[in-house]
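Okay, here's the structure, questions in a sec.
== subunit A ==
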Amino acid sequence: MKRVYVREEYCAGCGLCQVHCITAHSEYKGDIIKAYKKSFPRPLARVIVEEKRPLSFSLQCRHCEEAECVKACITGAMQKDPATGIVINDTARCIGCWTCVLVCPYGAVRRDETLHKVAVKCDMCAEAGGVPLCVENCPNGALEYREER
Partner candidate 1 sequence: MQTIDASGMLYRDLNELIRDSVSRGVKEIRLINVNGHRYIGDGLAKEASIIIEGTPGNDLAAFMEGARIEVHGNAQDGTANTMNGGTIVIHGDARDALGYSMRGGEVYVRGDVGYRVGIHMKGYQDMNPAIVVGGKAGDFFAEYMAGGIMIVLGLGLAPDEDIVGNYCGTGMHGGIIYLRGEVAPEQLGKEVKVVSLTEEDTCVLDGYLDNYCQYFKVKREEIDKKPFCKLLPYNKRPYGNMYAGW
Partner candidate 2 sequence: MLREGQIRIPSGCAISGIMNKKGRVFGGGDIINSIAVMHDRSNGLGGGFAAYGIYPEFKEEYAFHFFFDHTTIKNEIEALLKKNFIIASGEAIPIRKSKSIKDAPLIWRYFVRPKHRVLVKQEVDEEEFVVRFVMRVNSEIDGAYIFSSGKNMGAFKGVGYPEDIGEFYRLEEYSGYLWTAHGRFPTNTPGWWGGAHPFTLLDCSVVHNGEISSYDANRRQLEMYGYKCVLQTDTEVVAYIFDYLMRRQGLPLDVIVKAMASPFWHEIDRMNKKEKEILRAIRVVYGGFLVNGPFSILIGTNQGMIALNDRIKLRPSIAATKGDYLYVASEEAAIRQVCSKPEHMWMPRGGEPVIGLLEASQPTRVPVRTEQEKIAINS
Partner candidate 3 sequence: MEYCIIGNSAAAIGAVEGIRGVDKKGTMTIISDEPYQAYSRPLISYYLAGKVAEDKMYYRPNEFYKNMGVELLCGSGAGKLAVREKTVILRDGTKKRYDRLLIATGGKPFVPPIKGLEKENVHTFHKWDDVKSLAEELSAGCKAVIIGAGLIGVKAAEALLCLGVEVSIIELADRVLSSVLDEQAAAIAQQVMEEHGVKFVFGDTVTEVLGEGRVEGVSLKSGNKMECDMLIVAIGVVPNTDIVKGTGINVNRGIVVNERMETSVDGIYAAGDVAEGKNLLWAEQRVIPILPNAYKQGETAGVNMAGGNNSFTKGFAMNSLGFFDFKMTSAGMQGGEGYEEIYTLKAEEKFYRKLVIKDNRLMGFIALKNIDRTGILTGLIKDQVEITKFKEALLKIEPGFAEWPKELRKERMLS
């Protein structure tokens, strides 16, 4: 399946992937200013940017074939869509036990405790379809959406 791959040698560490991720997961899709100023709670970015200058890179859920988070999920909220391969957390069923946080070898599951305790993670912007918005908006082509090489 297509995944998001970062080329750290070209990641400028600007954080725009996060800005667009937040926007994409807010109620004001496509409007960054509203997403930031009006959404409450403001969604967490599902993409993690790590920086240790000069190194920087962003990281999203790898949507593992053998997804530890899915197997470990105590509620069954975390599921891998058999058709698309995308691992999605059903936040209505998630109770925030953080077992997924404990087992994700990429550290790609985030805790959102603003309203309810739910685990949030990259959903490949599946709802919008097409190229995930972090990839689309990376100003330096540091993120690629492609099949594994």
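Keep in mind how these were chosen: all candidates are chains of the complex that A comes from, given by their letters.
Throughout what follows, a contact is a pair of C-beta atoms (placed from the backbone, for glycine too) under 8 Å apart; a residue touches a chain by one contact, two chains touch by 3 or more; residues count from 1.
The structure presented is a predicted model; accordingly, all values stated were derived computationally and were not measured.
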Candidate touching subunit A in this complex, from 1, 2 or 3: 3
Residues of subunit A that touch candidate 3 when the two form their complex: 5-6, 8, 48, 50-52, 55-57, 59, 62, 68, 71-72, 74-76, 92-93, 95-107, 109-111, 113
